[in-house]
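Notes follow once the structure below has been shown.
The complex is shown incomplete by one protein chain, all other protein chains being positioned as in the whole.
Moving on to subunit A:
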Amino acid sequence: MGFVLRSQLCWRAFVSRSDVTKQYYRSQMPAVSQVFSEASLMAVDLEMTGLDTHSDQILSIGLIPIEKGLLQLNRAEQRLIQINGSVGHSATIHGIVDHQLQAGVSLDSAIEWFMERTRGKLLVAHHSPLDLGFLQVAIKQVTGESIKLLAIDTLAIERKRLLRKQDVLKEGTLRLGACRARYGLPVYAAHNALVDALACGELLLAQASAMGDTQKLTIGELLSVK
């Protein structure tokens, strides 16, 4: 499994034209064959103005590293991003209002920061296609380069686990809070990109330990869950 992913990354590095993306892909190659208890991962969560990768914008990015199976709060970081226009109605979901975004950074510098922080680490997100979609669009916009990001999807892991036991999943079963509750993880009232990254990271720790020996579980196995 790890081998396939490694060759994929190697191929992508080979065909990409910019040095930034080439290096980014190469940095991730060793990570895919690591075991969970030794791996360097990065839990990520985004807040957006909506769900459409092309018309909506990223409002904030939260990152929390997972090193050797432990979430490292001392390197937890969040960036608010200045957007074009107003957050509009989405403020009711993420609680970020326009004047807070005044303190935010430009998308360019946020993406630069993101690429720098996540170099050599594989991403972890809950329902990763959405977050990755936004990030890939933004990276293209900033660097002019297409990139294909890799992430462990805690939602996919949970769906696979549940479908082994039952045929149909009720609506809401796979929401982050519902997933956490099944592992006895605490309820977090606050919602921002950082707290959701934390919530997602903790969920992954719980999922990994439920899957068995974290010293044998490889990142490749987790990545390939779809």
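FYI, a residue touches a chain if its C-beta (ideal position, glycine included) is under 8 Å from a C-beta of that chain, and two chains touch if they have at least 3 such contacts; residues count from 1.
Please note the rule applied: contacts and distances are computed from a predicted model.
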Missing chain, UniProt name, options "Na(+)/H(+) antiporter subunit F", "Cyclic nucleotide-binding/CBS domain-containing protein", "Biotin/lipoyl-containing protein" or "Transketolase C-terminal domain-containing protein": which is it?
"Cyclic nucleotide-binding/CBS domain-containing protein"
Option from A:Q82, A:T143, A:S209 or A:S224 whose C-beta touches the chain left out:
A:S209
For a quick check of understanding: of A:C10, A:L51 or A:L73, which residue touches the chain that isn't displayed?
A:L73
Which of these, A:L9, A:L176 or A:L194, touches the one chain of the complex that we don't see?
A:L194
In the full complex, which residues of subunit A touch the absent chain?
62, 67, 69-74, 76-78, 183-186, 188-190, 192, 194-195, 198, 201-202, 205-206, 209-210, 212-214
